[in-house]
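Written below as structure tokens is the structure these notes are about.
Apart from one protein chain that is not included, each protein chain of the complex appears where it belongs.
Think of it as A and B in the order they're written, each chain with its own count starting at 1.
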Amino acid sequence: MKTLFLLLGLTLTLQAQQPFDFHTLDKLDALTDHKTKITLDPDMLRLAARFIGVDNDKDAASLLSLVGNLKGVYVRTYEFDKDGQYSLTDIEPLRAYLKQQQWSRIVESQEGKNIDEVYIQPLPGDRFGGVAIVSAEPRELTIVYISGVMSMGDLEKLEGNMGIPDIDLKNAKKPAAPPAKDKKED
Amino acid sequence: MGLEFAKVLADNQSMVFSVALRFLRDREGAEELAQDVFLQFYRQIARIESPAHATWWLRRAICHRSIDEVRKRKLRPRIGLDDIPESPGQDSQPDLLLRERIRKLVETLPEKARMVVLLRYQEDLDPTEISETLHMPISTVKSHLHRSLTVLRGKLRPQEVCS
Partner (left out) sequence: MNFEDDLRAALRREQPPADFAARVLAKAAQTERVVAFPVWRRPATWAMAAGLAVAALVPPAVLEYRHREEQRALEAKKEFLFALQVTRTKLQQTRARVHRATMRHTL
């Protein structure tokens, strides 16, 4: 019985550590020539940090503090020539992954044909282990996935210094067990 | 000499000056740079084959000189997390202020992206022509255009963006 529990625990841990495979979104690549892909793993983020502040960047201290805690930054934007060229099922692998990893969907908004979703991975206290944004419009799809420990203050800064955000992060549902800390994405 | 310098100057001064102005954001600096480029052209005029060649030469020269000048002056706005002024109030003349805001937003783009946007939307060049002017792969030109439009659209208030 003990062995069974150990195996189960190991399986769950391994699943929790499984990175999101951004290649599952590659089918979107074939649908348009107008796309932007940014993939910054920990090594690339460390490289980026070397030059923050060198050109007297504004908010250099905040940027350095943010980048120091991040494990990965991934952005995919696609622009299409006409409506209906992509389907929301194309991003189902990401939604399924976030659900499996117990991320909380804290915003789900639909305005006409525009759909916005914001997910966070809650951690104890006011911190979270990542933020994901899906913005789906008839001719534009944007996915942002940032992995790494952040605070509400960091999210406010990301959004722009607009005071207390309307997005209610404090009441996001926390999972029963803390998520795995070391996640390698993509 | 096949080409008349005064005619080339008259036909291209607006293009050369405008590119410099939008890039340097400084009227006096733009005049000086534009003048320099024309004088540089004057010294090379024997090698220019046609009016179209002259325009091509001047456009390339002003683009590269503008980028160099900005790098020298370190005029590129520092990218920070709070970098764009607030949108204007609702009772101001929307079109004029919108254009002014768009101009200011374009000025905050990184140098190469800014130049690509200028060549596309001020000079109406297609990506192939932009690629030849700036010695930049076409895919990079398209990427700059795509990203810049994303950033510019995003920084305007939703109701300011018509599409």
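The rule we apply is simple: a contact is a pair of C-beta atoms (placed from the backbone, for glycine too) under 8 Å apart; a residue touches a chain by one contact, two chains touch by 3 or more.
Just so it is clear, the model here is predicted, and its values are computed rather than measured.
When the full complex is taken into account, the listed residue touching the unshown chain is A:Ile52, out of A:Leu25, A:Ile52, A:Leu98 or A:Leu123.
Remark: the residues of chain A touching the chain excluded from display are 38, 40, 44-45, 47-48, 50-52, 63, 67, 73, 75, 77, 107, 109, 111, 114, 116, 118, 131, 133, 135, 142, 144, 146, 155, 158-160, 165-167. In the full complex, the hidden chain is touched by chain B at residues 5-6, 9-10, 13-15, 17-18, 21-22, 31, 34-35, 38-39, 42-43, 79, 81, 98-100, 102-103, 106, 110, 117-118, 121-122, 124, 147, 149-155, 157-158, 161-163.
As a working rule, only the chains that are shown with their structure count from here on.
Contacts from chain B toward chain A in the complex involve residues 74, 76, 78-83, 142-143, 146-147, 150. Within the complex formed with chain B, the residues of chain A that make contact are 33-36, 55-59, 62-63, 77, 79, 157-158, 160-161.
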